[in-house]
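The complex appears here without one of its protein chains, the remainder shown in place.
Moving on to chain A:
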Amino acid sequence: MLITNVSQQPSPSFTLTAKSGKARCGTLNTVFGGPVLTPASLMYTRRGVTPNLVPDMLRRLDPNPTAFQVDVLHFLSHPSPDIIKAQGQGARGFLSMNGAALVLASSRDPTLYPFGGKPSNDKALYCTTNTGGMQVSPEMYMSVVEALQPDLFVTMADEITNDASKKKSKTSVDRTLKWLDECLELQTNLGHGKEQPSHEEASVTESASVDQTRRSSPPCSFVGLPLASITGGGSVAERERCAREAGKREHKVAGFSLSGFGTGEGPGEERQVLISTVLSQLPESKLRFMSGISSPSEVLDAVAEGIDLFDCSFTTAATSGGYALSFPITRQQQEEQLQQQRMDDGCGEWQAEARIESDHLDSSSAGTAEDDHEEGLKKQLPTSLASALSEPNSTSNTTTALSALAVQRIQAAASEASQGGDLSKVNLWSTTHRLDKGPLLKGCTCFTCKKHSRAYVQHLLQVHEMLAEVLLDMHNVHHYHSFMQQIRASIQEGSFEEYRQWFKESAAAAAAASACSSGMTTVLADSKENVGTRVMAGDNNNVSSTVATTATTNVQAAAIDDTAITSPGNTADELLTLAIAAERPAASATSLIDAGAARQSPAVITYSSASTTEMSHNQQEQVQETNKRARLNDS
């Protein structure tokens, strides 16, 4: 379906090619670039450059990222629009993005939030740039857009957070609609009266020594196509109003931009309602861009409602944290990953040291290396929990036994947690990777995984070399874009909803496993010996001991995980329930705890005398308290 361009250029187009539920695939063609397949994620740029990857590195990525997001607000000064215009070739020329299939100019940097420092008014948006706070009028805004000559641009929006008051939401909608019309008018004026050459005739404006091999760039007079901004904060009514009004301008715009998300709304139902409210007012055939959402589960939820384009802060955040993304993209990858985890367990330095220590104390460990691995694994899991998880409960009709997969997950998560990562990301700062010659992620075909090892990236991080971020970013962008590719494939196959459900359950189970394992790790850390019965804290109602509290806190912390959809504040038990539910929907939390209670009190913590002497006085007191309370509960 063609989108008519105000300047009667040979039109760029957005065509829907497949649907699966409300999720859709599309092909976006721009005048000066190749096609972009949607749903797609735009590469983040800061002041027009991808922070870690220079063009020759980008070219080594497969899938090759060709769609970029630039931020209008990065170009208000230093450089000013005048300087970009002086060069005359827009973003593609000035920023050397000649190979880009799509350059989209948005008004929000997804890695930070520059609004709200001071209030905006009807005439101008207040934002913080690197040169300080600025009041930006639609004229200034469109002046930058004109200079950048992007393929698509977002109209200036009065950005507010989700928790804005009803009044503020209403004002934001009024302003955004006003500025929408002003931007559209300014655009018409800018393109008015100037000659519009066709694609074939587009000529390069010569500057001092322009390389002849540069692709044709847009001439001065070309301005991109608008995406109408839609605000409204957390108010369903205001969102609807804004969308409805913006929808009335559908013939003047190429699509719509959902702003103000990722500012505190709940990632589940709360956000879905807002998105579907907005999209229900918009024509299906037009492009939908959403800013501020980029974690995998959240992207899936947005795609499910019908979003086509996203900006991205997720990979940048992972890279700067020293993480290599490892969340499984397909079922097959997940199985392989868990298999691998089991095989690798006990190969890390810490595990080796721990085994040496515990072997020293445990006289029975004289087996082969494999046996040692198994022993090491078993020693990581409290025996009572392991048995509680795997034996049927005699007091209820349904079994609470977790599948082997769930147990694998918990063990894998325990291993990752001890290194500061989880099942969705590897923490390359961890010194356990110092000797690991394997790739960041086994089976990954990216540049970094093919040419370099975990040990090398760990070293680079330790010595603060820039190359660490370059290599991590290569992997993370590859992994993330492969995920986007998988989304598109599942829509094409008509199985998007299935894929989404699998991914989210898998992520939730992974988070639960992390929670369990990190809770356990805390308990286990109290003593060097894993002797006696040590179970995670308390029953459903009464999390009484200090140790238990620590475990729950860790659980709560772990639950707020990028890939999880569980709401924060779940107790350990609820998360265990999720883990079980992921495998066996019929199980219930109570029966699990009952299973534990049937054998012994879950809150009793006993330590051998040898280890008691190593604990601090405080810890000993805590243990005694716990035991005292547990005995009281028992009776």
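Definition applied: contacts are C-beta pairs under 8 Å (C-beta built on N, C-alpha and C of every residue); 3 or more make two chains touch, one makes a residue touch a chain; residues count from 1.
Keep this in mind: contacts and distances are computed from a predicted model.
Colleague: When one chain of this assembly is omitted, its UniProt record names it as which of these: "EF-hand domain-containing protein", "tRNA-guanine(15) transglycosylase-like domain-containing protein", "Ribonuclease p subunit p29" or "Vacuolar protein sorting-associated protein 25"?
Modeller: Matching "EF-hand domain-containing protein", "tRNA-guanine(15) transglycosylase-like domain-containing protein", "Ribonuclease p subunit p29" or "Vacuolar protein sorting-associated protein 25" to the record, the invisible chain is "tRNA-guanine(15) transglycosylase-like domain-containing protein".
Colleague: Among the options A:P79, A:P114, A:P138 or A:P439, which residue touches the chain absent from this view?
Modeller: Checking each option in A:P79, A:P114, A:P138 or A:P439, the one touching the absent chain turns out to be A:P79.
Colleague: Considering the complete complex, identify which of A:L53, A:L227 or A:C446 is in touch with the unshown chain.
Modeller: If we include the chain that is not displayed, A:L53 is the one touching it.
Colleague: Sort through A:A101, A:I230 or A:V470 and give me the one touching the missing partner chain.
Modeller: A:V470
Colleague: Just one of A:L95, A:C127, A:L177 or A:V407 touches the chain that is missing; which is it?
Modeller: Candidates A:L95, A:C127, A:L177 or A:V407; residue touching the omitted chain: A:L95.
Colleague: State which residues belonging to chain A touch the missing partner chain.
Modeller: 46-56, 78-79, 83, 86-87, 94-96, 98, 130, 207-209, 211, 466, 469-470
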